[in-house]
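Note that one protein chain of the assembly has been removed; the remaining protein chains are unaltered in position.
Naming follows writing order (A, B and C), and every chain is counted from residue 1.
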Amino acid sequence: MSETHGHPNYIKIWYWLLFLLIISTVGPMLEIPIVTLITAFGIAIVKSYMVAANFMHLKFEKKIIWLLLLMSICLLGVFFFGVGSDVMMTEGDQWIDCIEDKSCVEQRL
Amino acid sequence: MSMQGPIATHRQATGIPTGRLAVWWLLASEIFIFGGLVLCFVLFKLNGTPGFEDASLTSVAAGAINTFVLLTSSLTVVLAHAAIEEGNVEKSFKYIWYTVGFGFVFLGIKTYEYTGKIIHGHIITENLFWSFYYTMTGLHALHVIGGMIIMAIISFDIKKGYNFQRVELIGIYWHFVDLVWIFLFPLLYIANF
Amino acid sequence: MIEFFIENASSFASDIDNLFEVVTWIIGFWFFVTFGTFVYLLIRFRRKKGVKAQYVAGEKHSETKWTHYPHYAVIAFDVAIIALNIFVWVDIKQTLPPRDNMIRVIGQQWSWTFVHAGPDGELDTSDDIATANDLHVKVDNTYHFELQSRDVLHNFSVPAFRLRQDAVPGRTINGWFKPTKTGTYDLQCAEMCGYGHGIMGAAITVHTEANFNETMDQIKKGTYESHYQKRRGTKTEAPSKISKENSKSTFTDVLASIF
Partner (left out) sequence: MSQATTAVQKEQHSEHHQELSFLYKYILPLDHKIIGMQYIFTGLIMAVIGGYFAYAFRMQLAFPGEIVPLYGLVGPGEYNMLVTNHGTIMIFWVAMPVLIAGFGNYIIPLMIGCDDMVFPRLNRLSYQIFLASALVLILSFFVKGGGFGGAWTAYPPLSSVAEYSLTDWGSSLWLLAVALEFVSFLLGGINFITTTMNSRAPGMKMMDIPIAVWFIVIAVILFMASVGPLIAGAVMLFMDQRIGTSFFLPSGGGDPLLWQHLFWFFGHPEVYVVLLPTMGIVADIITVFARKKLFGYRTVLYTAFATGGLSFVVWAHHQFIAGIDPRMANVFVVTTVLISIPLAEMMFCYIATLYGGSIQFTTPMLWGLGFLAAFLIGGVTGIYLGASAIDVYFHDSYFVIAHFHYTFFPITIIGMFAALTYWFPKMFGRMMNETLGKIHFWGTFIPFNCLFLPLFLLGLAGQNRRVYNFLNYPDLARQELHDLRVFATMSLVVMLLFQFVFIYNFFVSMFFGKKAPNNPWEANSLEWSIPSPPPHGNFKTLPSVYRGPYEYSVPGRESDYWPQNEPPKK
């Protein structure tokens, strides 16, 4: 890789990371859930991209590594939605289509 | 041990050096391990499991300082790699030990945090949040310790003049440990709604 | 085909049996076609002196059609199986038909407790009747069951009804069945639940209306003779009575307590 490129300016990336860290710490102090969500997780994604791309040199890496990492993340997504649709229901209301009989709804309470 | 190794190690059909390719595969499997744990945490959290409001009891300041420490250690390890590329062994050695030092700082703060939590009665069996808290940060801390040990070994190897490529490999691993923390920080410290 | 081995005694048993039969015809056809081709090729192309093998890469269309056309047919049959299956599944697991009566089934290591709703058809009222390892139901009545577990996973399985559902601690699972034939059938636990899993059985008895009321009266009076015990031709202690304390006893002790 270093045959074809010079490395990024690491110090500059670091400054950016620190700036983002401050935002993600200050964000929740506004106590608006949606802002917290964005500053916490949105910025985590940005930060991790910056670390991966610059520090881990993913920017200059072959496509196959990107494929590999994307595959991992996609499979985790499959796992999350597959499991989530079931584990999210701990109340025992798996039997949704009660025809006319309301009692099975009451029993769930 | 001899340092020659088989010819197989030095072939590069993909154009990526063998060591680096292997580290990427290792990290891919680590993504699944940490990913599985984090997703279980998220599932329970979204589910409104009682106890998860305890996230407000974790100290954001300690978490933020630890993030800062790890980010900085990431910088030093990448500088160590840059130094070894220029062939500057002394400088690289120095930066590697800065990184190990930051690792110690990280673990120190972690220990301080754990102690405080345990004194206040938030032990691992208190509820699911604390179970996840100790499991996830504990597993992460094990990775930090492992990385520090490997880094120490490598630092002496490069002094003796071999295995220079390993500075980059441990760097990639260390950045991954940093990345995991970047996600654990908002999950365990910030998001307490 | 399954009726040959075990009675079908519930309303949806024959649905499952029929689906099984349809699938058997489909895959039986494919199995014999594939297997026949396989054996034919083995015999036809066995090694003979002076006959050289052909060079077929299997990349040209004229060659690949031999695998592709059967393959498209497989897809068509697959779709048919999926469609039929979803019809039956929606009927038996996804919808609850209107009920005539309620029971609650509670699994624990290693016995079953059944709570019969009594004449009013509602659970948790004063006329509930609880029994251990003996379930009594009326023929041609649609029952809803609430399935619960006290400790580990269990499985409420009545082969004659083609009924099977896991009991999960922390969840209450609802389901239904409608017995269509009178008689006494086996009820097993079908999910590994520990030491006594193999003996966590019970009996389910399908009664006629009159018979059912009589049995319920007997249970209330305390003069009832367990169908479960009778069916095993013994009046000794039920195997489910093996408690955790003496579970480490020798095999012969366990046997003695069973028979």
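The rule is simple: a contact is a pair of C-beta atoms (placed from the backbone, for glycine too) under 8 Å apart; a residue touches a chain by one contact, two chains touch by 3 or more.
From a predicted model like this one, the values you see are computed outputs, not experimental measurements.
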| item | value |
| --- | --- |
| Touch partners, limited to displayed chains, of the chain removed from view | A, B, C |
| Residue among C:M102, C:V137 or C:A160 that touches the chain left out of view | C:A160 |
| Touching residues (missing chain, whole complex) on subunit C | 1-2, 4-6, 15-16, 19-20, 23, 26-27, 30-31, 34-35, 37-38, 41-42, 45-48, 51-59, 63-64, 66-68, 70-71, 74-75, 78, 81-82, 85-86, 88-90, 92-94, 109, 151-153, 155, 157, 159-160, 162-171, 173, 185-186, 188, 190-199, 201, 231-232, 239, 244, 247-248, 250-252, 254-255, 258 |
| Residues of subunit B in contact with the chain not shown | 1, 3-14, 16-18, 20-22, 25-26, 28-37, 39-40, 43-44, 49-51, 84-87, 124-125, 127-128, 131, 135, 139, 161-162, 164-165, 168 |
| In subunit A, positions touching the absent partner | 1-3, 71-72, 75, 78-79, 82-83, 85-87, 89-90, 94-96 |
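We take it that only the chains that are shown with their structure count from here on.
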| item | value |
| --- | --- |
| Rounded Å distance between subunit A and subunit B, as computed from the means of their C-alpha atoms | 18 |
| Mean-CA-position distance for subunit C and subunit B (Å) | 49 |
| Approximate Å spacing (C-alpha centroids) for the pair subunit A, subunit C | 41 |
| Shared interface positions of subunit A, touching two or more other chains | 90 |
| Interface hub residues of subunit C, defined as touching at least two other chains | none |
| Residue ranges of subunit B in contact with subunit A within the complex | 14-16, 24-25, 27-28, 31-32, 35-36, 39, 42-43, 46-47, 60, 64, 67-68, 71-72, 74-75, 77-79, 82, 85, 171-172, 175-176, 178-179, 182-183, 185-186, 190-193 |
| Subunit B partner contacts - residues on subunit A that touch it in the complex | 2, 7, 10-11, 13-14, 17-18, 21, 24-25, 27-28, 33, 36-37, 40-41, 43-44, 47-48, 51-52, 55-57, 61-62, 64-65, 68-69, 71-73, 75-76, 79-80, 83-84, 87-88, 90 |
